[in-house]
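Apart from one protein chain that is not included, each protein chain of the complex appears where it belongs.
We call the chains A, B and C, going by the order they appear; numbering starts again at 1 in every chain.
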Amino acid sequence: MTDLLSTPEPAAGLAPASGARQVWRRLRARKSALAAAAVLGLLVLLALAAPLLAALEGQDPNTYHDALVDSARGGVPLGDFGGISAEHWLGVEPGTGRDMFVRLLYGARVSLLVALGATVVQVLIGLAVGLGAALGNRFADSALTHLTDVMVSMPLLVFAIAMVAVVPADFPRPLLLVFAIGLLAWGSTARLVRGQTLSLKKLDYVSAARLTGGSSWRVARRELLPGLAAPVITYAAILVPSNIVIESTMSFLGVGVKPPTPSWGQMLSTANTWFRADPAYVLLPASMLFVTTLAFTVLADGVRVALDPREASRLRVGRGGRESRKSRPGGTA
Amino acid sequence: MTAGTEPLVSVTDLSVAFPTGDGVVRAVDGLSFTLARGGALGIVGESGSGKSTAAYALLGLHRDTGAEVSGSVTVAGHDVLAAGDAELRALRGGVAAMVFQDPLSSLDPYQAIGDQIAEVYRTHRKDASRRAARERATEVLDRVGIPDAARRARSRPHEFSGGMRQRALIAMALACEPRLLVADEPTTALDVTVQAQILDLLRDLREETGTGLILVTHDLGVAAGTVDELLVMKDGRAVEHAPVRTVLDTPRETYTRDLLAAVPRLNVRRKVVAKRPVPSVEGAVEGSAEGAADTGVLLEAEGLTRTFGRGRKAVTAVEEVSLTVRAGETIGVVGESGSGKTTLGRMLVRLLEPTGGALRYRGRDIGGLKERELRAFRSELQMVFQDPVSSLNPRRSVGESIADPLRAAGRLGDAEIVARVRELLERVGLDPGAYHRYPHEFSGGQRQRVGIARALAPEPRLIVCDEPVSALDVTTQAQVVRLLGEIQRDLGVALVFIAHDLAVVRQVSDRLVVMKGGRIVEEGAADTLYERPGHPYTQGLLAAVPRLEKAEAAA
Amino acid sequence: MRQLPAISRRVAAAAVSVVLLGGAAACGPEKSGGDAKGGGADGAAQKGGTLTVLNRQPQKQFDPARLYTSGGGNVPSLVYRTLTTRNRESGAEGTKVVPDLATDIGRASDDAKTWTYTLKDGLKYEDGSPITAADIKYGIERSFAAELSGGAPYLRDWLVGGDTYQGPYKEKKGLDSIETPDDKTLVFHLRKSEGDFPYLATSTQFAPVPKAKDTGAKYAEHPVSSGPYKVVKNENDGEQMVLERNENWSEATDKERHAYPDRIEVKSGLSSAVINQRLSAGQGADAAAVTTDTNLGPAELAQVTGDKKLASRVGTGHFGYTNYLAFNPKAKPFDDPKVRQAISYAVNRTSVVNAAGGSSLAEPATTFLPNQKSFGFTPYDHFAAGATGDAAKAKELLKQAGQENLEITLTHSTAQDFETSPDIATAVQAALKEAGIKVKLAGLESNDYDEKVHSLDKQPDLFLAHWGADWPSGGPFLAPIFDGRQIVKEGAGNFNTARLDDSKINDEIDEINKITDHDAAAKRWGALDRKIGEQALTVPLFHPVYKRLYGKDVKNVVISDWTGVLDISQVAVK
């Protein structure tokens, strides 16, 4: 029993914590991740509190202010920086004079919902297909892999347009966008999951779990999914902003949210001609999108690290400990 | 040590500390030693003793890693700790060269072996042409015994066998004619026969080139025949430093004696302990033949075959293997890498589906059952895996991993499961409070114990242990083997013990099976087989086991 | 109506372009600056140089049979001469019809049911062979072939036998209602009186096609030029075209086309933003560039008006066009005239105009007819809502109708075209909200929108609509919308969305069609429009105005009220 005694007793002072709490503890230790989470929390809060804040400003997202725009000059807002004033904190929209502050907030609701919702759909389908391909038999693998190829090959926007055209007009549009993007753009996630699963599957602990006599689903859920979490979360962090970009492109092509509903994508899609005449109109939604992207990326990095219990003590494990080297699958020897 | 000349290596009061989240870990603590020109020193100790850390310090490999290094290290006149980057680079490989443990991962998988050696050569001989470098690579490959070296220099590492890769690594070390070779566990990942060849090679090279050698190993048996002096390390300190014979014959420290005792020996018969009554195999599985229960046959393989791949590329890993495991007995399966023993083990617990033959568990053929149908049997057939790292899910606490089979069975409540897991932890010699800790917090030996606890959890009738100790150092090996023996005795569970090392298996097995090329070449009662091996292959295996006695004789 | 501009608009919409088409009405002092001949760079126009045309829409169709153009189009008109053509003058003068291949604009007889044309002397194709009356007849006949569909419906509807004729490939015999007694004379026999026939004769179907050179569906690849330029390159589906001088074009017989540049390069498939930025930057070849299908958008207008130099390079154009709200007066609640009137009162045209790009790009409309004399514009405002709507009056009318909590659905297209687009719909929605009307918006993908609003059975009860003229006359503007005999019951070809079938109105339309004096007819069209307006079957919203930017080396800028775009047959770059 010498080897037991010789191991330094790590973190002796810490009470045993459940998995989730441990992850949270590790996450808390990363300042950048916390800051990112705070930013995202604030965004969500702002989106949720949009009606309150609108009331505070005294504006609503759909009221036209014809007097605030210069009709003879294409409807450019009167005043500086897109018409910023005490009544309109971030100015007004060109052409209509609608309040930018409130529209950005309401836009956040739609954009975050669509981006997160679509990401969830993509990840769920990606997981299901990727796991199915990696764990199923030859036939299932080849069928699902080809299905994935088909999905990746589909020009997303064309089919999104077709889908939006086919679905009845009274179906809630943000939800439709969630499904259109989610159901069409999961190919790369599925590929990622399949690849990761194939390499995880080779590990002995998965074999050990099979020997417990639990169902395949149980094995996948308990042994594979936690291992997939890190790469999938990292990837999802890129999916979120790219889904907002897709949403905006769909607005650009006329199949985005229904007017008068604002979304960041909708605002961007009408903004690209206003670069010179009203730069604020472009910069506001663009910077919201940038901040969101940055926050998701940083947070995902943090979560990825926090999910891995080894990360906390990576330094101590160091490089080339005798045992750790054996982990690599043995090649063709 | 030859008086009057400056020693090749001189280490004084060396300390290496790694700052971690929980404080500073002192891996090496006040170590001092010297090595004369052309001398050979073995640094031995179990894992965590700081022996590799000390070896790395000789080449200044801790620089820029965050480690705190103090003391002084002088190699062939170079002050390693004070040397500038350029001087240090010149030292590495040029003056002192390192031979690493795992030859597969230590070579660049994408490049031809000859090119890699040539690159090292050109790093130190700036004026050498590419052509000259390639010639040198061929030359050293030839020297280390790679047949047809000029052609094989163009091969990539995965095209080499394990032994050839290790030779290639040694060739790389020789490329620039260094004055010191530092070999870090150079034979641990190899089969015994190959290990013997590599050790012979190191010996020959020393004699021929006069290079100094520092051999880092956990196995006194490996060091015994290869070095002149032994330095025994424990917890970062030297506990004993003396000529090899002195250490082997008259070890001063208990620790050294423990290390010596742990070296697996072939000449130790298995202690026959009064076995507990073997649990009867009542309640036989539905549809099983009545007779099977009476004979005590638990698992029966008949003409078991497994082929991977299809068509021309098909490889048959196991061919026509027949084997019977009775309740409560231990069968050792021995063979070198590629002999198909792991594949066989995995088929026995049905992690792999046989492509031919029959596998009967308590009379019922389970060879072709689907995953769903197998579930009923899963808990009765368990496995302990070779790799202590990949066999535990790094993201789940060890308690949860052990509890897994219990939860899957769903018979026990939460509190009962926790109690049972604590009991199991205790049974395998771990702190019951370790429930909530994660695998990375454990040493390799401890992780293997966790793996054993997990296998025990569902109260199986058979456990297949697939090289459970081959990744562990000798002391730990001995402990784990002892534990398995105890468990087998106490619980009456049947064991199939797979190993590449005959010495290890000897201590636990009732019967022995020797495999080669996917087939069984010899089979018999353990003692008979060890004392009167019939097949030349078995004889070869036995001969290759390093012996402390041999070293004594040689010295 | 609907010619090229209308088509391109729709297309642009759904897709992609950034679209800067604005809408709107002839602004008051319309003959300003850029409108007049000689706008642009100083100095007299001279021959030579290369003109670059930067466009959004590629010239996908180039077969004269398949083109649907107003007055012969822009690029096509450089290659195809027609019996008559539009007068190449700026402003209202440009709405007149003038002779092209023919010696006059046509001689009517038999109550304008028979029209006779005589060809000028010395007309030649690009290969030097003479143009004959038979070639013009053959060109018209081709347009009846199913393979070459796409042209305007008038030939089918007007020519005797046109409704059943299937084109020269299936019926070798040809169309009897076009007579060619000799090489120089053409006589057209119509089913009913059509005083506007000379306008129809400006379309490319009236261009000559030598039968021997006809390659059917592939003719567009190598059309035989009768105009000042011939096609030397036509790539990527009409995206890249190069025209060079047709040496056999006889300038003496063509008073309308100037053909100053030696070479014309058409580059299309560009986005509006890029086109306008390139025109304003004017680097290299872009200095001698114009566009024939792209307007300045609101954002660009805001930018251009801040820059005097740029502002001097903007021409203003008008084109007979009205954007309006269309009702189905047969469906509840719009069967109640009070509801339709209430909505007419509630509409805030200032918001709508702003949504359409502001007062420089759209002018509020209270009449269905465009505000141009050639259409017979007669001002009226039956439901005077002022600049920003009269919510009180609207509420009162709704109360009378017992519809105080009115909830309605407004259908629009999702095209970003400043016409039937979401922006306009939301402006209407916001205004009606003031009057207590709750409006739900239903946006349809543009094909879906087009098909639904033009199918009687699927037509929404309230939707954003637009209408433009195939030529500057009241007939093609009013008849398809309000002539009860033009209600199309099957398919998606109905434009009389109000389902108006009033025999008095139908008779008046017939009467006016007999008049060959355009001014006299225009007066009667104006009066008819005013009368129909009383029924509040539509709510006119705005007439678009076009602001066209052109390169700094461009001279002799002509923008007629017929097309509203810069006429490239007049432009000089030297």
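Please note the rule applied: a residue touches a chain if its C-beta (ideal position, glycine included) is under 8 Å from a C-beta of that chain, and two chains touch if they have at least 3 such contacts.
In this text, contacts and distances are computed from a predicted model.
Enquirer: Which one, "ABC transporter permease", "Biotin-independent malonate decarboxylase subunit beta", "Hydrogenase-4 component E" or "Membrane bound protein complex subunit mbxM", is the UniProt name for the chain you do not see?
Expert: The UniProt record for the chain left out of view names it "ABC transporter permease".
Enquirer: Let's see if you follow the contact definition: name the visible chains touching the chain that is missing.
Expert: Touch partners of the hidden chain, whole complex considered, are A, B, C.
Enquirer: Pick out which of B:Ala90, B:Ala150, B:Val418 or B:Leu491 touches the chain that's been left out of the picture.
Expert: B:Ala90
Enquirer: Sort through A:Leu42, A:Ala140, A:Leu175 or A:Leu294 and give me the one touching the missing partner chain.
Expert: A:Leu294
Enquirer: So which of C:Ala45, C:Ile131 or C:Ala273 would be touching the chain we can't see?
Expert: C:Ala273
Enquirer: Of the listed residues A:Thr63, A:Ser216 or A:Ser242, which contacts the missing chain in the full complex?
Expert: From the options A:Thr63, A:Ser216 or A:Ser242, the contact with the absent chain belongs to A:Ser242.
Enquirer: Mind listing the subunit A residues that contact the chain we can't see here?
Expert: Per the touch rule, subunit A residues meeting the hidden chain are 142, 146, 149-150, 152-159, 161-162, 165-166, 188, 191, 234, 238, 241-242, 244-245, 248-249, 252-253, 265, 268-269, 271-273, 275-276, 282, 286, 289-290, 292-294, 297, 319-320, 325, 331-332.
Enquirer: Across the whole complex, list the residues on subunit C that are touched by the chain not included here.
Expert: 2, 6-7, 11, 14-18, 60-61, 66, 68, 145-153, 156, 163, 166-167, 169, 214-218, 220, 235-240, 267-271, 273-274, 277-278, 281, 283-284, 286, 445-448, 451, 488, 490-493
Enquirer: Please give every residue of subunit B in contact with the chain that is not shown.
Expert: 59, 61, 88-94, 97-98, 100, 102, 105-111, 116, 119-120, 123-124, 156, 158-159, 169, 172, 311
Just so it is clear, only the chains that are shown with their structure count from here on.
Enquirer: Draw the chains as points, connect those that touch, then say whether the picture is a line, ring, star, complete or other.
Expert: line
Enquirer: Compute per-chain Cα centres, compare each with the mean of all protein Cα atoms, and return the closest chain.
Expert: So the chain nearest the centre of the shown protein is A.
Enquirer: Between subunit A and subunit C, what's the gap in Å when you average each chain's C-alpha atoms?
Expert: A distance of 47 Å separates the two centres.
Enquirer: Can you work out the whole-Å distance between the CA centroids of subunit A and subunit B?
Expert: 44
Enquirer: In angstrom, rounded to a whole number, how far apart do the mean CA points of subunit B and subunit C lie?
Expert: Comparing mean C-alpha positions, subunit C is 86 Å from subunit B.
Enquirer: Using the touch definition from the top, which residues of subunit C touch two or more other chains?
Expert: In subunit C, no residue touches two or more other chains.
Enquirer: Mind pulling the residue numbers of subunit B that touch at least two other chains?
Expert: Not one residue of subunit B touches more than one other chain, so the list is empty.
Enquirer: Where on subunit A does subunit C make contact in their complex?
Expert: 62-64, 66, 69-76, 94-97, 161, 164-165, 169-170, 252-255, 258-260, 269-270, 272-278
Enquirer: Could you please specify the touching residues of subunit A with respect to subunit B in the complex?
Expert: Interface residues on subunit A, with respect to subunit B: 1-4, 6-8, 10-11, 16-17, 19, 203-205, 207-216, 218, 222-223, 226-227, 307-310, 312-313, 315-328, 330-333.
Enquirer: Where on subunit C does subunit A make contact in their complex?
Expert: Counting only subunit C, the residues touching subunit A are 13-16, 18, 20, 272-273, 296-303, 305-306, 348, 350-351, 353-355, 357-361, 388, 413-416, 422-423, 425-427, 429-431, 441-448.
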